[in-house]
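All protein chains of the complex are present and in place, except for one that has been dropped.
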Amino acid sequence: MRSLINGSVLDNRQIAEDIYRATIVTPDIAGAALPGQFINVYFPDSVKIFPRPFSIAGAEGSNIQLFYKVIGSQTELMSQWKPGDPVKILGPLGNSFEIPAPGTEIVLLAGGVGAAPLLFFRDRLYESGVKPKFFLGARTQNQLLLRADTKSELTIATDDGSCGSRGLVTAVFYEFLTGIDSPLTVCACGPDPMLKALKPMLENSNLAVYVSLEKTMACGLGLCQGCIVKNAGHNSSGDYSLVCRDGPVFNLRDIDFNA
Amino acid sequence: MRSLINGSVLDNRQIAEDIYRATIVTPDIAGAALPGQFINVYFPDSVKIFPRPFSIAGAEGSNIQLFYKVIGSQTELMSQWKPGDPVKILGPLGNSFEIPAPGTEIVLLAGGVGAAPLLFFRDRLYESGVKPKFFLGARTQNQLLLRADTKSELTIATDDGSCGSRGLVTAVFYEFLTGIDSPLTVCACGPDPMLKALKPMLENSNLAVYVSLEKTMACGLGLCQGCIVKNAGHNSSGDYSLVCRDGPVFNLRDIDFNA
Amino acid sequence: MPDISVKLGTKLTLTNPIMTASGTFGYGDEVSDLVDVNQFGAIVTKSLSLEPRVGNPAPRIAETPSGMLNSIGLANIGLEAFLADKKPFLAALSTKVVVNIAARTEDEFITVIERLDAEDWITAYEINVSCPNVKEGGIAFGTNPVVLKKLCEALRRTTKRFLIIKLSPNVTDIAKMAQIAEDSGADAISLINTVYGAAIDIYSRKPKINTVIGGLSGPAIKPIACANIIKVFSAVSVPIIGIGGICNGEDVIEFILAGATAVQLGTVNFMNPHAVGGIIRYIENYLQQQRLGAISDIIGCFER
Partner (left out) sequence: MPDISVKLGTKLTLTNPIMTASGTFGYGDEVSDLVDVNQFGAIVTKSLSLEPRVGNPAPRIAETPSGMLNSIGLANIGLEAFLADKKPFLAALSTKVVVNIAARTEDEFITVIERLDAEDWITAYEINVSCPNVKEGGIAFGTNPVVLKKLCEALRRTTKRFLIIKLSPNVTDIAKMAQIAEDSGADAISLINTVYGAAIDIYSRKPKINTVIGGLSGPAIKPIACANIIKVFSAVSVPIIGIGGICNGEDVIEFILAGATAVQLGTVNFMNPHAVGGIIRYIENYLQQQRLGAISDIIGCFER
């Protein structure tokens, strides 16, 4: 049972350039959350009427964590949250990443704040005894969500080389791939162009690629039919899927980025 | 020269039930302000688009004071102002109370938060060597803007008798009037029904009554023609006056409350 | 406790005046784990057409000041899937079910209605002649008086069910369209559908929704809806269902004072999926506080 509830801010601080981490007390959501799922944040009395979706980046005890980048008016409002402030949230929403069958290696691939859902997935993998490879990219070192990690084998790439290798994180990942011929599950989240660039990987039949997508959402609940993504040809369940209800996690095979 | 400027909150605190006092650093306005004038407070990115008018309740050095009652969304926002917060304000706006010719006694008559502009007038009168009579009414003692005053001869009335006399402040004032037959200038501010109730006083030719009016304002600048008050019959300058530009202070003789 | 039930003419009584607005509450089952759907006086389903429709390409929605644009394009699962997949949920509801229908032609409307007439769990039809973002069979039915008359008469001949005609605000004279609907036998008029609107991204220079011009909804259009209710109330005697920008109980009272017998919640379902509960409590409190026995006492009762 999902519910719109008043969470309470436990902590909210800037952790990188324009990027904040918020910890919210919300036992029901924390208890139910799965990696890949998201919550809606509501802003009453606002000129902007849509709730804002954010990936659950961690769930421990009664708390969930969000990592968010300040890019507009509502994330600006969030950056002003103070401990104790009530926040209207609804979740967990959407589907989730799945832990692959034993024998399949798993790799996490994140661009920018897209790392958020994968941090949560990493936690759960680590708890289940898996220490995943984690490729994390950002524009500069100032925009990295983490720089070192004990729960994953972390490889960092920055566009300007200020931390890790210089260049796109996908490039580092492709390098790693060339040495691999066993079954591999890739879970990726980041800007659309990054995810789109993964399409050619599908030619490698050893690979399953799951991506978490972002679309403008009016409801997050499957009510408005606004957050569509085009289904790839072989998928017969209708021409569009809803990111909020059928996703946000999709098998890369099933979606068509060009529409 | 009026100007829209960023003032800075110096202090903001609750001083009575639902009533707050804010001190704002704004040298230009503080220097120019006259009693009776008001400022506009602007709320960017708000669902409510009108600025909100507030009487200047005091001006000293670089600071002005406001007394405001929390009655809706924007005064609610104001109640959250913290020292150092920037506030967009414009003023001083409108006309002012005038210090009457020597030999005319002056009486201030206020209902509720309508005391705000009269507090400022009292300051200026006191500075000019006059200690005015000040009749102040409120619903209960918890809603009084002040309970004792060194700069005026204060008489208090509350509806429930919790402070001063029990009943309407106008009643106490009428009592005082019966003993008076010298020229008297009354400056009043309060709810419309209170001001309307002063109309019969005009039959006493010894009395000049000035009232400060409140109307919903869209601009406060004479641009929108929204804040009209009907002119009384003998006034030939057009059928309506604008409260923001021709007022907020009017000779009670010149206005017609019934339209 | 004051009486919040409303009679839509003599034919239909709702336990309360709050309905869902078509296209903003899916088929009700999407959020049945979040909202007690039976709190509503009636559920109006997403516009249904004979065949499934995939709807318009992305982008379909955009935020505007206190409102939103949409160009969903009447995406829906089509008549057969509706009856197969949604009937179990809808037929089991204790609240009433209104099926909103959109079609490209008069014949398509009639075919859908004839098939639905066999389903006894359906209470009423709402005819969408006012969708601003599809090429055929949308608003065209609702802006031309001659076409509207012919359609309404044909539908009235087809069914005895409670028939609601949903009107567009994008016309010079909505009162005239309402009169035509009434004269042709409509049992109620619902209004407004979305208002024409557009927005352009100044960096990509692309329209923010795929059809360029789409439908504006949300708080921004509330005064427009209110004005249209007032106009139609003085022009017809069938009940009016008020729609447009309602966010809370105050807004509902305002629309009822303006002349609505019932109302629909649209965009607010996105802003606050729990709105209905608070609204019903608000109405009850308002009536008590105003010492009114029944919500129906104040329909159209504003001071002119």
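As written, the chains take the letters A, B and C, and residue 1 is the first residue of each chain.
The rule is simple: a residue touches a chain if its C-beta (ideal position, glycine included) is under 8 Å from a C-beta of that chain, and two chains touch if they have at least 3 such contacts.
Remember, predicted model here, so these are calculated numbers, not experimental data.
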For the chain left off this view, which of C:L69, C:L90 or C:L151 is in contact with it? C:L69
Absent chain, residues of chain B that touch it: 1-4, 42, 44, 47-51, 90, 215-216, 218-219, 221-230, 238-240, 245, 259
Given the full complex, what residues of chain C touch the hidden partner chain? 64-67, 69, 143, 170-172, 195-200, 202, 204-207, 212-213, 216, 218-224, 226-228, 230-231, 245, 250, 253-254, 257-258, 286, 298, 301-304
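Everything that follows uses one rule, which is that only the chains that are shown with their structure count from here on.
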Taking each chain's centre as the average of its Cα atoms, which is closest to the average over all protein Cα atoms shown? C
Top-ranked pair of chains - ranking by C-beta pairs in contact: A-C
For chain A versus chain B, what separation do you get between their C-alpha means, in angstrom? 55
Cα centroid separation between chain A and chain C, in whole Å? 36
Hey, what residues on chain A touch two or more of the other chains? 47
Check each residue of chain C and list the ones that touch at least two other chains. 66, 219
